[in-house]
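Okay, structure first, notes after.
Complex shown without one protein chain; remaining protein chains in place.
Chain lettering (A and B) follows the sequence in which the chains are written, and residue indices restart at 1 in each chain.
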Amino acid sequence: MLKDITLGQYYPVESILHKLDPRTKLFGTMVFIISLFIANDIWAYVIATVFLAAAIKLSNVPLKFMVSGLKAIVFLLLISVSFNLFLTPGTAVVSFGFLKITKEGMIVAGFMGIRLIYLVVGSSIMTLTTTPNQLTDGLEKSLGFLNRFRVPVHEVSMMMSIALRFIPILVEETDKIMKAQMARGADFETGNLIQKAKNMIPLLVPLFISAFRRATDLAMAMEARCYRGGEGRTKMKPLKYGNQDRVTYLVYFLYLAIIIGLRILRVQSF
Amino acid sequence: MAIKAEHINYLYGKGTAFEQHALKDVNLEIADGEFVGLIGHTGSGKSTLIQHLNGLLRATDGKLYYNGRNIYEDGYDMRALRSHVGLVFQYPEHQLFEIDVFTDVCFGPKNQGLNKEEAAKRAKEALTMVGLDESYYKRSPFELSGGQKRRVAIAGVLAMNPDVLILDEPTAGLDPKGRDEILDQIKRLHEERNMTIILVSHSMEDVARYVDRILVMNHGEKVFDDTPKEVFQHYKELEAMGLAAPEITYVVQTLKSHGVPIDTSITTIEEARDEIIRLLGK
Partner (left out) sequence: MGIIKTSKLIFDYIRKDEEENIEEIKRAIDGVSLDLEKGQFIAILGHNGSGKSTFAKQLNAILLPTEGTVWIQDLDTSREENLWEVRKKTGMVFQNPDNQIIGNIVEEDVGFGPENLGVPTEEIWKRVDESLKSVGMAAYRLKSPNRLSGGQKQRVAIAGVMAMRPQCIVLDEPTAMLDPNGRKEVVKTVHELNRKEGITVLLITHYMEEVTGADRVIVMDEGKVVMDGTPREIFSQVEKLKSYRLDVPQVTELAYELKQKGLDLPDGILTLDELMENLLPQFAERFPGEVIPENGGSHGN
């Protein structure tokens, strides 16, 4: 059951975004996040909204999947919004005793909230339109220059890819081990912090042993299929920039230029 | 009446996109001292069902009684239930974690609140029950062979002195002799200690040889509940469910279909041999 939850939730469908090189999408996410921190007036946010909305539309992924990522940050969102709402000094609009909501607070809270939401949705678009393998391939290719500094880029990328593959399996195994120990009377709920930590031993030891066993098996299987590191390897899905990527980079450039421009022009923020 | 299930329903991931109706209106009764087999294709709900019987999973709907008490009533002690209804999962050797065999087997009794001496006594009994003598006590569980590890894991549950023992595919991955040894040991537990045993298995031959009664699960529903002889008469329906009957069933059914007046409820090699010899007058 838990196996069904794949990390990052790749949504398989045909779209322009799905066809883009993962490096383009990685870069785009970075650009978008940076822009959210540069933007500080309503027009910049409008442009950012247009950018995001266009990306959502172009991805062909149903909106509900984008929004599902927000469930994770609901708590954070509430705290951030509340803090800004109640603690920003300025002209009061409403007050309950010593608590007051200011006009300035509402504006700041509003933008904070939007920024957080856009951050999450923006990152989701990347993971929804890019498979874990494409992501690690993208990172591997773009960080390739580090090879010159003896950084084992390929090996790290392979490790990330394998980790992504095995996380659902290990999650399921954790559940199984927990249940098996509970069937022997183990208690993972009661007790103070130290108690709880001790109680985790019957869970962690078997889990570690299992993980090591899997690693050994996997290494043997990889060697049996002639794996010997990155040298001499070809790629089944090599990354190559296409025209759509070049156009997209141009769009990024323009977008970022507009956002920065707006910031410089509108010296007055709120 | 040891266990009684009334209209049990269980939904995985209720309300999410992954919602699955894993158990559909399951009713069953298991009396003290019975030896019951539970079969079903992968995904039929048998693993889900047994996790309900010791309270690891809670039914979405329905009632479950252990020794007359509804385990879903307020204040019911689930942890105590697990002392009475022991559950051995598939590949139980994966739960071993202690520094040596003896300490690992003591884990269960200690969780039950027993002191050191009492726990040690139980551990000794349990290890003897699975055929592991003192030479194993101080060894690390991770040095043992697969079959030995499995016996240690089973001992770990037996040490809790359960009245009911549920085993999920205890012979998975073992070679033929290993399978026979474990099943014979389970049979002995049943006979010597009058333990109620529920055996989940994929092997029809094993099930036919050892159990008094078979429950068949299919897509979350209980479809058959009868003696092996009766259940395997429905071999065609079992096939349609992705299960099979023991090979012997096919032997006698084929003979019958050719006109041989043979008793088609035969399910074991010994019975088949004796009956064929008898019919041929040898």
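Here is the rule we use: a residue touches a chain if its C-beta (ideal position, glycine included) is under 8 Å from a C-beta of that chain, and two chains touch if they have at least 3 such contacts.
Keep in mind it's a predicted model, so treat the numbers as computed, not measured.
Not every partner is drawn; the one left out touches chain B at residues 41-42, 145-147, 172-178, 202-203, 205, 242, 244, 246-248, 250-251, 254-255, 257-261, 269-270, 272-273, 276-277, 279-282.
In the full complex, chain A touches the omitted chain through residues 3-4, 6, 12, 131-133, 161-162, 164-165, 168-169, 213-214, 217-218, 220-228, 232-238.
Simple rule for what comes next: only the chains that are shown with their structure count from here on.
With centres set at the average Cα position, the gap from chain A to chain B is 44 Å.
Those residues of chain B that touch chain A in the shared complex are 12-13, 18, 20, 51, 54, 56, 79, 82-83, 86-89, 92, 94-97, 107-108, 111-112, 142, 156-157, 160. Of all the residues in chain A, the ones that touch chain B in their complex are 1, 4, 173, 176-177, 179-187, 201-202, 205-206, 209-210.
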